[in-house]
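Of the protein chains in this complex, all but one are displayed in their positions.
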Amino acid sequence: MDQELLEDLVAANRILAEHGVIDAYGHVSMRSPRDPRRFLLARNIAPETVQAEDILEYGLDSEAIDPKNHASVTERYIHGEIYRARPEVMAVVHNHSPSVVPFSVTNVPLRALFHMAAFVGEGVPNFEIRKVKKGSDLLIRTPALGKALAKTLAAKPAALMRGHGSVVVGENLPRAVGRSVYLEVSARMQLQALLLSSKITFMDAAEVKASNPIQDYRRAWPLWRDKALAKARAERK
Amino acid sequence: MDQELLEDLVAANRILAEHGVIDAYGHVSMRSPRDPRRFLLARNIAPETVQAEDILEYGLDSEAIDPKNHASVTERYIHGEIYRARPEVMAVVHNHSPSVVPFSVTNVPLRALFHMAAFVGEGVPNFEIRKVKKGSDLLIRTPALGKALAKTLAAKPAALMRGHGSVVVGENLPRAVGRSVYLEVSARMQLQALLLSSKITFMDAAEVKASNPIQDYRRAWPLWRDKALAKARAERK
Amino acid sequence: MDQELLEDLVAANRILAEHGVIDAYGHVSMRSPRDPRRFLLARNIAPETVQAEDILEYGLDSEAIDPKNHASVTERYIHGEIYRARPEVMAVVHNHSPSVVPFSVTNVPLRALFHMAAFVGEGVPNFEIRKVKKGSDLLIRTPALGKALAKTLAAKPAALMRGHGSVVVGENLPRAVGRSVYLEVSARMQLQALLLSSKITFMDAAEVKASNPIQDYRRAWPLWRDKALAKARAERK
Partner (left out) sequence: MDQELLEDLVAANRILAEHGVIDAYGHVSMRSPRDPRRFLLARNIAPETVQAEDILEYGLDSEAIDPKNHASVTERYIHGEIYRARPEVMAVVHNHSPSVVPFSVTNVPLRALFHMAAFVGEGVPNFEIRKVKKGSDLLIRTPALGKALAKTLAAKPAALMRGHGSVVVGENLPRAVGRSVYLEVSARMQLQALLLSSKITFMDAAEVKASNPIQDYRRAWPLWRDKALAKARAERK
């Protein structure tokens, strides 16, 4: 496996933890650039501790090619089924982003009001697991639940998961990570704006369209990546 | 005393402080695995400074077996009386969790809306000390007050203590600690959800039932424990 | 000057900064235990950088006995005039506590709802400088303004200063510091409780009376002090 690629994914795990987007739970994967029917995902450990050797390869059935005796993440079907349904998606984040979860249990839609999270304007549907499976523990434990989530996500950049968290995707890893970081910021700003006024100027469709194609968080990524990998190296010693 | 066990309790003290669940006050105990009529609790110091040698053994009367000239925690009766009333409980946390206290002074019940804190759906009663003792300083200073609190807690996973904090229990230490961490998160999310909308989708009874038996925060615990003990060791030098 | 005493005051400066109660501004003083007509206060620098040699001695006229060529804090009259008016007060904190300032610009009184800040129940008056001096910059720049503030404070443990911050006093330094830390926490909790419900169970008069005489934050103080002085020593190197 390409070392730089693995380091990107190690960094992604740690960046999301550092920004408070994922806690000891949550996970981030990337599609293999060598084989679009494979993806890379860390074994079942806390993201902020992930090192390169913790990363396993999976097929689109969300089963590890070689588990190396490691337990896999329970909700790996989120990743496999989204990669299956969305050929252009190269990275998937699942998180419990604290300011996003409250929106998922209300009927208040997330809307674009901050240019760093303009992608919200493309729509962030809310996955109600109860429509697919009653009495669940809200986790995506089967391929069928993964498929249902992918269906709700459809062609959007992110979807809420009611009472649970969200899933965020991107055409590359920095985009999926950056969107996750700024979805949290945007949700907090939207709550504050709603507390200030019932009349909010959201970004309009043309503004969303102008912003989104170019937003890949490339100014933040090198900073985030360097800090994360420096910490990963320090923890090895 | 088994060293790993003591380290678990040292870690629990520090994890709760690190997550902002307990301040310089608050405490966490575990029932002795060798004798169900004994429990372990640190002497009267700030939790984030606890080391293995600070831990004392207590009987169910909440008196230290051998105080070693150390002062005991004033509110140790919380622990003794809950262990007496709840044979299956192996760990007890008392905290001043900042987002939880506001609920304790209102009639708004904590309800389950985040799957990481599904246990809230089993019910979190509110202990009003004024019903037992008027004009108190709100502290559980006597066995009688400990018994009254245990009675309010009944068979539930946690109870609020009006104007003071909460008590959280578990069948093992990681569960009591994880529940304390996520009770704080859940309370914050509930406040935010209530600010967004009066119509909230709480977890339903079947979802709570499906979630709770399996939630022991085992993915978080090794990360939390390792970080806490590394810090404890560093402070010794 | 007694070294332990100076270290107490060094620690107090740094504890308040560490807890976010004072920013680069704000100050804390203690009455000299050798001469009740003198008090100790750091020269005009950011509290989190204070070392023992930065501390000067003042008379009750708020003028430095020996300024050692150092500039004094502009608002030192807060301290001198309160020590003059309140013989039992041994320590005074002035801060810009972020959750407290919003209360100072409304008519909503701070009330006791958290046992760690039970002293709030004795009353926290709000000093409106405009009643004494119109068109001021809100600072206590003269003995007359210090006297007016002391008059508003009267026999209370703390007073808000409209649009500016607060002043908190105590019969000893840990008490004034601990009250400042928990006044911030209590204000945040009160805002959150008010957002949840219009019906709040505040501590009643008997509970306030039972709590306050015994609350000197002695469990927190050694932890806070040790951490602060370790940092002060590290910065010297």
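Going by the order they are written in, the chains are A, B and C; count residues from 1 in each one.
In this section, contacts are C-beta pairs under 8 Å (C-beta built on N, C-alpha and C of every residue); 3 or more make two chains touch, one makes a residue touch a chain.
Nothing here was measured: the structure is a model prediction, and the numbers come from that model.
A.B. asks: Which of the displayed chains are touched by the chain that has been omitted?
C.D. replies: Looking at the entire complex, the absent chain's contacts are A, C.
A.B. asks: Among C:8, C:48 or C:184, single out the residue that touches the unshown chain.
C.D. replies: C:48
A.B. asks: Go through chain C and note every residue touching the omitted chain.
C.D. replies: Contact residues on chain C toward the absent chain are 23-25, 44-46, 48-49, 96, 98-99, 101-103, 105-108, 128, 130, 134-139, 162-164, 191, 194-195.
A.B. asks: Residue-wise, where is chain A in contact with the chain that is not depicted?
C.D. replies: Within chain A, the residues that touch the unshown chain are 113-116, 118, 185, 188-190, 192-193, 195-197, 199-204, 206-207, 209-211, 214, 217, 219-220, 222-224.
Just so it is clear, only the chains that are shown with their structure count from here on.
A.B. asks: Rounded to the nearest whole Å, what is the centre-to-centre distance of chain A and chain B, using the mean of the C-alpha atoms as each centre?
C.D. replies: Measuring from centre to centre gives 32 Å for this pair.
A.B. asks: Could you please state the distance in Å, as a whole number, between where the Cα atoms of chain A are centred and where those of chain C are centred?
C.D. replies: Going by mean C-alpha positions, chain A sits 45 Å from chain C.
A.B. asks: Note the residues in chain A that touch 2 or more other chains, in rising order.
C.D. replies: In chain A, no residue touches two or more other chains.
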